[in-house]
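The structure that follows is given in the form of structure tokens.
With one protein chain withheld, the remaining protein chains of the complex are depicted in position.
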Amino acid sequence: MSAPILEIRDLRVWFGNPPDRVDAVKGVDLTVARGESFGLVGESGSGKSTILRALAGLAPTWSGTITVDGETLRGTARSKAFHRKVQMVFQDPYASLHPRHTVDRVLAETLKLQGMDDVDRRIARLLDDVGLGQGFRFRYPHQLSGGQRQRVAVARALAGEPALLLLDEPTSALDVSVQAEILNLLADLRADRGLTYLMVSHDLAVIGHLCQRLAVMQGGLIVDRLDAAALRAGRADSAYTRHLIEASQSYVGSAG
Amino acid sequence: MSAPLLLVRDLRVAFPTRQGVFEAVRGVSFDLGRERLGVVGESGSGKSMTGRAILGLVRPPGRVTAQRMELDGQSILNLPERQMRAIRGRRISMVMQDPKFSLNPVMRVGDQIVEAYRQQTGAGRATARTRAMEMLEAVRIREPERVFGAYPHEVSGGMGQRIMIAMMLASGPEILIADEPTSALDVSVRTEVLRIMDDLVRDRGMGLIFISHDLNLVAQFCDRVLIMYAGRVVETLAARDLHAARHPYTQGLLNSLPRLDAPVERLAVLERRPEWKDGPLDPALVDASMIDAFPGGVR
Partner (left out) sequence: MTPLPDHAATPQSTRDWLLSDAPTTRRQARLGALYQGWLVFRANHLAVVGLIILILLIGTAIFAPLLAPASPYAQNLAERLQPPSAAHWLGTDHLGRDILSRLIWGSRITLFIVGTVALISPLIGLIVGTLAGFAGGWVDQVLMRITDIFLAFPKLILALAFVAALGPSITNAVLALAITGWPPYARLARAETLTIRNADFIAAARMQGASPLRLLVLHIWPLCLSSLIVRVALDMAGIILSAAGLGFLGLGAQPPQPEWGAMISDGRTYILDFWWVAAMPGIAIFLVSLAFNFLGDGLRDVLDPKGGAE
């Protein structure tokens, strides 16, 4: 059994100094195996996105141990090796692309920073891989729809050929029909490239669809862990999880 | 058979752009009785614009036209602003998505309700205050005194939305338009807020137009549903019949949702067909929006 790609021990993340200190994450343990798709579910304020940000080096104050593929992380600085291995897709497609950079510029810069050569060919390949045609290459973000922007964000994340992808609510800002496309895309990419996903969402159905194992967070702590099969069967230990499952019930059967 | 509360025929909202005229709403017709009507669509479907057009909130250069738009038999189409002000808030109210943005951040909550109520009914301050407290209790806020004196940033999202509902229903309007009222709220709070809204609407015999992108939610809380696509109503049906939807867009929307109880390998992707946008509408699917078929609402 290969070593887990991500190991988190007693992670605590806080903002500010006492007496205004806010503890967003209050001691979380997490292990994600290579090639696995792991979900973090919770409502707003549960700390789930904060864990991703701490991983990415975007949280200023944290304690505990985070190990990614054998490399221990410290503070907010991240090594080049880390950037090659771990990438992130953000929630808001309207904020994750620089408004003055074309798609081509975004991908070219990313490839350059990742030390990749053969930039032109790689850009063309990336656009194909995420289902955008070559016609999108020179568009500005305001000429793209939400779903298209998110595809560009995925392409950017894949440019460096990472092993672990952090997904922060990648479809919550998208329409239902577009969400289905992006979820399918993510599933396909994971199957094709053997990627590992750590996905955060408030939507249980989305997590249940894309993830194999999940952890439920509330108030900065993990209150429940289960796998997708148990989730679908409604077999949850904690009452909070059962409450979430109930709230996400579908009232409509399939149509057509 | 009573006349509908709200009657809309061939509503159109158009905006001039550099590339020509863009029609956000292209001929929407429906009746609203004392029932809960859901309007479902994705972004760009024109559902929010429909709500705003009814309230006269579409500013120039946007243009609203319709064959008829009547509230209790009286035309409210393109009324002069002064007359529209008498209707807005008093006879038709609107609850919007995020209480963070619809509540005035520098005024205490109670004062806002009082001000809104006084402006709509011309009542005195003492009467308005009593009424505000009544409404806060009606939306099941446990400590109405404390909340009355609180600022919007001191209350949670769910409570903020309940305050909005209290404010909008204080003057006893006949119709409530709720535009994505729970989209900014946590999942566990959503049901409660909707239930409160639902009870109030039913107790007062109001009509409710519930605009949302969330089919599930609408199915749960509405009697009838209009499905909108590219500015038109493509299907109308009773909420309990949603699973038997016949228009391919509605079916596509339902099937593309991931579901815990019906897992799939790949989600069905909606294949948009141009005839949904520009082709003729199936009268069998759409005419049922007229109140002849659904007098006074269903359920």
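Think of it as A and B in the order they're written, each chain with its own count starting at 1.
Convention: a contact is a pair of C-beta atoms (placed from the backbone, for glycine too) under 8 Å apart; a residue touches a chain by one contact, two chains touch by 3 or more.
Quick caveat: nothing in here was measured; it's all calculated off a predicted structure.
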| item | value |
| --- | --- |
| Sole contact to the chain not displayed, among A:Ala56, A:Cys211, A:Ala228 or A:Ile245 | A:Ala56 |
| Sole contact to the chain not displayed, among A:Lys48, A:Arg122 or A:Arg156 | A:Arg156 |
| Residue numbers in chain B that touch the chain omitted from display | 18-19 |
| Positions on chain A where the hidden chain makes contact | 56-58, 78, 80, 83, 86-88, 90-92, 95-100, 102, 104, 109-110, 113-114, 134-140, 142-143, 153, 156, 159-160 |
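Note that in this section only the chains that are shown with their structure count from here on.
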| item | value |
| --- | --- |
| Centre-to-centre distance between chain B and chain A (centres being mean Cα positions), rounded to whole Å | 33 |
| Interfacial residue positions of chain A with respect to chain B in the complex | 43-44, 146, 175-177, 179-181, 183-184, 187, 202-206, 208-210, 228, 231-232, 243-245, 247-256 |
| Chain A partner contacts - residues on chain B that touch it in the complex | 42-43, 157, 186-188, 190-191, 213, 215-216, 219-220, 242-245, 248, 250-270, 272 |
